[in-house]
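Take this structure, written in structure tokens, and hold onto it; I'll ask about it next.
Note that one protein chain of the assembly has been removed; the remaining protein chains are unaltered in position.
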Amino acid sequence: MFATLLTTATLLVAQQTDTQLPVRQGTRLELSNPHGGIVVRTWTQNAVRVHAEHSEGDQIQITSGPAVLTIGASSRHGTPEEVSYTITVPRSMSLNLSGVQTDIDIDGSEAAVSAQTVNGDVKCRGGKGQISLQSVSGSVALQAADGRIDIHTVSDDIRITDAEGEISAETVSGSVRLEGVKSPDVEVSTVSGDILYNGSLLDNGRYRFSTHNGDVAVAIPEKVNASVSVATFNGDFDSSFPVSVTGSTKQRFSFTLGSGSARIELATFNGDIRLRRPGQLHDEDDEDHDHEHSHEHHDDERH
Amino acid sequence: MTDHWVERLSEYVDADLEAQDVRALEAHLANCPTCQAALADLRLVAARARALDDTPPARDLWPGIARAIGAPGRPAQERRRVAFSVPQLLAASVALIALSGGAVWLATQRAVAPVPIARAPATPVVGANAAWTTDAPYADAIAELDSALQEGRKAGRLDTTTLRVLEHNLTIIDSAIAQAQRAVLADPGSAYLNQHLAETMQRKLELLRGATSLAALRT
Partner (left out) sequence: MGPTAYTAPTLSGDTTTTAEAEAADVALAASGDGRAFERLYRTHVARVHTLARRMINADVADDVTQDVFIRAWSKLSTFRGEAAFGTWLHRLAVNVILGRRTVLGAERARRVNSDVALDQAPSREAPGRRDLTMDFEVAVARLPDGAREVFVLHDIEGYKHEEIATLLGIVPGTSKSQLHHARMALRKQLDR
């Protein structure tokens, strides 16, 4: 009850800061917001617009240096309260955003993006170069990115759509879903979450999907050149097309498709491994995916 | 015409002169406006130098460095690999499970029993991206991470939601490590099982690191 009162009080004295300043090409944005939201959009101007909603006792501080523009909040009474930022930046401005109880939402960047939060979701559409997104108890969704992609969560899902470049996605208990991805080097690993991959398998590429308890489902187009290695301790292997096994040990077997130039490694301990044609994968696993999602939903406890 | 005292003014400014030279210089200074002016200027230059700021590079150099050292992403080529013998891997996995209050499984008791390990061939096994080697630094890292995490928990630095999520996921990994251990014990020659155990341990180490940095740096 006390907490509710405080929240109301905060809203009553909410304040807005809205300011704009020019920036030089090559400047990087650094924004740390421990509590609240960060929304970043882009435009064609060589300027940064900072719009923030915050409590009256807090102040937004913007420090402009030769290479970095730093934004943060400071308070007369210790720690700043919740701040909700909407920042508009040039497309080429690289971003370094961090928070704790914070959701991060970026759209339109054509630069390097680093976004980390603890208890919050990260959504990014765009990004070019080094893209690093991270959350502990929140999900990460990346779309239309091109570069060296590195995504990390602990308990919630990772979703990557329409991305190019090297990809590394890791979670402990979240699920990982990659679709429309075109990458020469993909590494996905979970402990108990499922993995679904519906993307390119380029010649000479390297693709590794490993879990302990989760299932791995990979779409294999008809004309693919890959050496595939499948390893599991307790799980089932199921392919919707025939494969001729070339080598096998107790837990591992391999087969070759086409010229065998790409390398695909599928490894689970308890989970199942499923190979499908692209069309088949989407339907089947959407069903499973929806079932899982309906009973596994993380709490939204943000204070 | 050079005033040889001017040459020694810098040393004077830096208190680098012998006592008798100091006296002689000060005596000279009293009567030499040129040297007085020079002295004042030299002090000002030194002060200006001390007050200079550092400026960061115009572009972010981290990606190039990250690529060269193989972090946070991986280099395109193979990650560093370190060989463990099976007994070492099992012993390390026991230590790792006992850490940070994860559930201790029955398998860990069995893993330390000498008989199964002695019978297992000491096959060198490829481990995963190795932060550890076979000696002290690994054990030290584990111990430090553990105490840092405990500190963070005691100080209430991690909020309850995050703490719950971290502990829940540590339990998940511990369970996975225990299962992998049992499998390796039953089949120590399996390269795949050893690799899987090593990788699962690596996941725990990474999670602990992440938790530690959260505990250390966040409110």
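In this document, chain identifiers A and B correspond to the written order of the chains, with residue numbering beginning at 1 in each.
To be clear about the criterion, contacts are C-beta pairs under 8 Å (C-beta built on N, C-alpha and C of every residue); 3 or more make two chains touch, one makes a residue touch a chain.
Quantities reported herein were computed from a predicted structural model and do not represent experimental measurements.
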Option from A:T42, A:S55 or A:N96 whose C-beta touches the chain left out: A:N96
Interface with the unshown chain - residue positions in chain B: 6-7, 9-11, 16, 38, 41-42, 44-46, 48-59, 61-62, 64-66, 68-72, 129-132, 137-138, 140-141, 144-145, 147-148, 151-152, 155, 157, 209, 212-213, 215-219
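Here is the rule we use: only the chains that are shown with their structure count from here on.
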Chain A-chain B separation of Cα centroids, rounded to whole Å: 25
Chain B residues touching chain A - in the complex, by the definition given at the top: 55-60, 62-63, 66, 72-74, 76, 159, 161-162, 165-166, 168-169, 172-173, 176, 179-180, 183, 187, 190-193, 196, 199-200, 203, 206-207, 210, 214, 218-219
Chain A to chain B touching residues, read off their complex: 26, 28, 34, 65-68, 79, 94, 100-101, 112, 118-119, 129-130, 132, 136-137, 148-150, 152, 154-155, 166, 168, 170, 172-173, 185, 187, 189, 191-192, 210, 212-213, 231, 233, 249-252, 267, 269-270, 299, 301, 303
